[in-house]
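Complex shown without one protein chain; remaining protein chains in place.
And now, chain A:
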Amino acid sequence: MNGKLKSTLINYLFVLPAVLIFAIFYIYPFLKVFQLSMVEWDGILPTMQFIGLDNFKEIMQDKIWWDSMWHAGYITLIALTFQNGLALLLALVCDREIKGRNFFRVLFFVPPILSEVVVGLVWQWILDGNYGILNNLLSSIGLHSLVHNWLSDPKTALTCIAIVHSWKGFGWGFIIMLAGLQTIPRQLYEAARVDGAGSWQMFSKVTLPLMIPVFSMVVILTILGSMQVFVLIIAMVGQGLVYHTTVPVLRILGAMTGSSRFGYACAQGIIFGLILIIISFTQKKFSEKIKQA
């Protein structure tokens, strides 16, 4: 009996370091967010003022916050269409017998392994209004009218960020979708061809239904990743509170480091987290429905 108890205790020791780190650096902060969301606190003074749900009420009327949500939504929309469309097209092309497939696969995955800081700074240099290669190129081929300051013009800044984000991200979708396509048995295509199916029919009747779980996963990953993008934006347009390219996570960071309102930052984090959970839950239900239909 004593030996058995000792043995169980030793078993606990194996998971203890992981559980301790998890409790201190994940569970404690997780709970702390809820406590802080109901106070007004500058992060320095030892006293916090309890204000109940006032932070949440304030968020409801915070126009910049909801605009930042739209900005993230816009980036996500471009990522879902342009980035994933490109990823799917390339995956479909690479699924057939192509010479140098591995070569292309290696190259397409170079942008995703680079840091957002490096990617953001390189593209900032390329898009630079005065010395950027893009403007140089445009004026050398006679398109002077298009030359302008891409990242400081509110009309183009967000789109540029969304495109760079898609450039950095399409390799992920490509790898996952190509892996998914390669699990489809070749005999299915053969059978469809024998039955006289064309390329489009094969895609819509064979590939598409079998790929729904993979698409669903890519869509969720894209939404969660794109809604929370912010380091790329810091690298491209700076840390300051640039209104037309701000996104929710930058608002949270700004509320904390800029205006020293830790409670408000946590309340924003909770609202944003809930929105993300609702989106991915709805998306999951939605794709289950498609699967059944």
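One rule holds for everything that comes next: a contact is a pair of C-beta atoms (placed from the backbone, for glycine too) under 8 Å apart; a residue touches a chain by one contact, two chains touch by 3 or more; residues count from 1.
The rule we apply is simple: contacts and distances are computed from a predicted model.
Q: Looking only at the UniProt record of the hidden chain, which name from "Sugar permease", "Ethanolamine ammonia-lyase small subunit", "Phosphoribosylformylglycinamidine synthase subunit PurL" or "Fatty acid desaturase" is the right one?
A: "Sugar permease"
Q: In the complete assembly, which of A:I64, A:L77 or A:L114 touches the absent chain?
A: In the full complex, the listed residue that touches the missing chain is A:L114.
Q: Would you indicate which residue among A:L158, A:L181, A:M211 or A:I252 is in contact with the undisplayed chain?
A: Residue touching the chain left out of view: A:I252.
Q: Identify the residue among A:A18, A:I141 or A:V194 that touches the chain left out of the display.
A: The single option touching the absent chain is A:A18.
Q: Would you write out the residues of chain A that touch the absent chain, in ascending order?
A: Touching the chain left out of view, chain A contributes residues 8, 10-12, 14-15, 17-19, 21-22, 24-26, 28-30, 32-33, 36, 43, 86, 89-90, 93-94, 98, 104, 106-111, 113-119, 121-123, 125-126, 130-131, 133, 136, 167, 171-172, 175-176, 179, 217, 220-221, 224, 227-228, 230-231, 234-235, 238-239, 248-249, 252-253, 256-257, 262, 265-266, 268-269, 272-273, 276-277, 280.
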